[in-house]
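Only one protein chain is missing; all other protein chains are in place.
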């Protein structure tokens, strides 16, 4: 046990949140097939350990930014499943009253600021929050979750350089799921291990097993401590895999079957379940999972009955209206 | 003697071009004091070995892109001093008929495409030319010269990743003169040696003495060979120093006197002169320098007597005119 | 003649031009192995190998590379997946592509095409539903086209590829499945800078771009019910404008509505309205009515999104205001 080892209670809670996320993804998959979703949905089945393990290592007052594939971060951060589902279905009761959708969900209360559908944008976003914290003298850390595709963007480089230069309290968590949209990382990245780039900024970098929620928790916890101490950023590359394709509009065909099978055999929820069953007994784990499943089912039921928002031009759209008496169409 | 060692004749010619550049810079400095320049001029006194040594390692059909501080590249590439000076003074006889000025000089004949005043822009520019060459199956190489400040831009990262991924025939020559405008590199870059970043792209990277024209020539020649063979890009960090401030509008005060003195003692022209005098005799070197000086003086005299361009809206501005019958004001 | 989808017509144009001219190449995110997320480049990698390249997610650099690859003798066709990412291309467009032909005194031309698609209506959210036409149309030295029919998609893409200057080629996510006749035997490129008369009418001129042309047609149907004969003109080329077609129509109808799916303030409709005033002031019986997306981010929820992006009803209402 290191200082960063989660307690059994914490482990069970992480497991619960991973299951919650998986239930969300699977139900969204069904809803999509039934023609009941709108716009593309980016499921994170198989990657739950990254978002959940990482957010579990944050303090309540910390910030986290994520990508278009942020469901595990939302639920890992403790957001209310009902309001998450409501947002995904564009309901008035969603975190953003239906204005954001699943990719642009933000919640000030929990510092989940937020999902971001511009690839790479979560990186400078967290870096800016970290700068604000440093200037305010606050011991608050910002965690940036981003993909392997995002690591090739210019803002990734600029942000890492600035964060390292100023020793900003930010943690860069690269969620490496092997693909950027349909393109394999070997056709996007000039190096197989992206953590190698940390040396170019003089910050620590490591590659970890992103399907092991404990490994993610520990690596992020250590990086968060370092950041909170004022020692600056770290880069953590968590290797994982996207089991269900890029999004609901993915036509597939580019992820080899054997590759999928290999990773399915290392499903993070299975791994976590096995570990927990040994420690706490299979029954307790099963009960926890059933409760999570029930919670998500209830979330869907309530959220889908919630009303759609009505269009009210000037609240909170006031700063946008131009000219003042109406603008628009 | 390695395969990349310049001949004595080549050495003397490089020396001549460095002296030509220094004369240009010094005369520009005087002209500025006399109030006869327009806009900022970025002198490269002390850095001549980088632009001159690097371009000497290129073949006639290769491309080179450079920065706002490109005079050594222009003259190193063999451009006509008179037309360079004419362009700097906005004359009709300049390389761009006075439209470009000293920062935006381009010459298709010599593949000098071109100076660029957007920091970092020379990097993707050369990378794009290299892509075109690769697709055309041409054994032509593109050399990108850029500064230590430019190395922190997003496009630097994106370009290096793409170039390494596709093994493009491009050479990245980082002209590290210790400052980006007035800011010391230690306040801009998170690492002291920027060549360390090459590893993050899986390409060779080395730091060399940028005040030694032979070292620059050899390193670039080797990288050019590698690129021409199809083995992809390299990063060369040439350490040098800007003796005369950022530009003619620089108000100074931030380059410590002892730092300047230290580098002045390693003036690239002095170093080259000493080496050549030993090999060829001081007289031959002095004669070469005198000829260069005379050539630049003549270039100024002719160019300054050349006419200013007259405004003719539609040639070659046709694609810009909107609406077709005039546009503009 | 063959019936084909808009996306297929684009694909045909790319195939034809790549077969015709070795210097044409296609690059962008997911364009090779997958054939593009909208399947416009499907099969090209199989047919043309290395001349079709998947790229890293690096729009800024890809655009800058298109500029200089074009200078160096290639004819790049770059796909930017969503028009929302055009801001990442703008530095290369404004500070590089726009500059060199004139500044280097005609030494270089830059024959590249930047294809992208914009527009909303399907719940893609604030970062994947915008039309930023005005931003690219503002840049001197760029041509900007936005075909609506499959035939125009093919003809104008061919023209864009053959043009010696940069062309921004604006598609729309809701047009890709539109079917129409394409004259396969006629493989001549179209002419950039010519509007298309969609429907004649003597009461009011509706000038529209991209998908808004379809909404304008519906609006014209609606107006016809009230006995109002609307003329609908598809501008096709946002820059350069077909001034002759615009002024001739306004001279006939004396009323104009301009429609573009971008934001209103400083948007493309502002240029259209100002140009019409400038060129046809004496012909106008009423101010030009502008129909544009509301000046706010595009919300996700359907109930909100449909209030923000213009539709046939908004266009018809504008025409009625013009005639009131």
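Per-chain residue numbering starts at 1, and chain names A, B and C are given in the order in which the chains are listed.
The rule we apply is simple: a contact is a pair of C-beta atoms (placed from the backbone, for glycine too) under 8 Å apart; a residue touches a chain by one contact, two chains touch by 3 or more.
As the structure is a computational prediction, the values presented were derived from the model and not from experiment.
Of the listed residues B:27, B:182 or B:302, the one in contact with the hidden chain in the full complex is B:182. Interface note for the absent chain: among A:48, A:107 or A:237, the touching residue is A:107.
Across C:11, C:55 or C:127, the single residue that touches the chain missing here is C:127. The residue from B:6, B:90, B:128 or B:268 that touches the chain not shown here is B:90. Where chain B meets the omitted chain, the residues involved are 38-40, 90-91, 98-101, 103-104, 116-120, 149-150, 152-154, 180-183, 187-189, 249, 251, 253-254, 308-311, 313, 317, 320-322, 327-329.
Residues of chain C in touch with the missing chain: 60, 84-85, 87-88, 90-91, 93-95, 98-99, 102-103, 126-127, 130, 132, 134-135, 137-141, 239, 263, 265-271, 273-275, 277-278, 281, 286-288, 290, 295-297, 299-300. Residues of chain A that touch the chain left out of the display are 63, 65, 95-97, 99-100, 104, 106-108, 113-114, 116, 118, 121, 124-129, 131-133, 135-136, 154-155, 158-159, 161-162, 165-166, 315-317, 319-320, 322-324.
Note that only the chains that are shown with their structure count from here on.
Taking each chain's centre as the mean of its C-alpha atoms, the one that lies farthest from the centre of chain B is A. Per-chain CA centroids place chain A at a distance of 45 Å from chain B. Centroids built from CA atoms put chain C at 35 Å from chain A. Averaging C-alpha coordinates per chain places the centre of chain B 39 Å away from that of chain C.
Annotation for chain C: residues 55-56, 58, 60-61 touch two or more other chains. Residue positions 152-154, 187-189 of chain A each touch two or more of the other chains.
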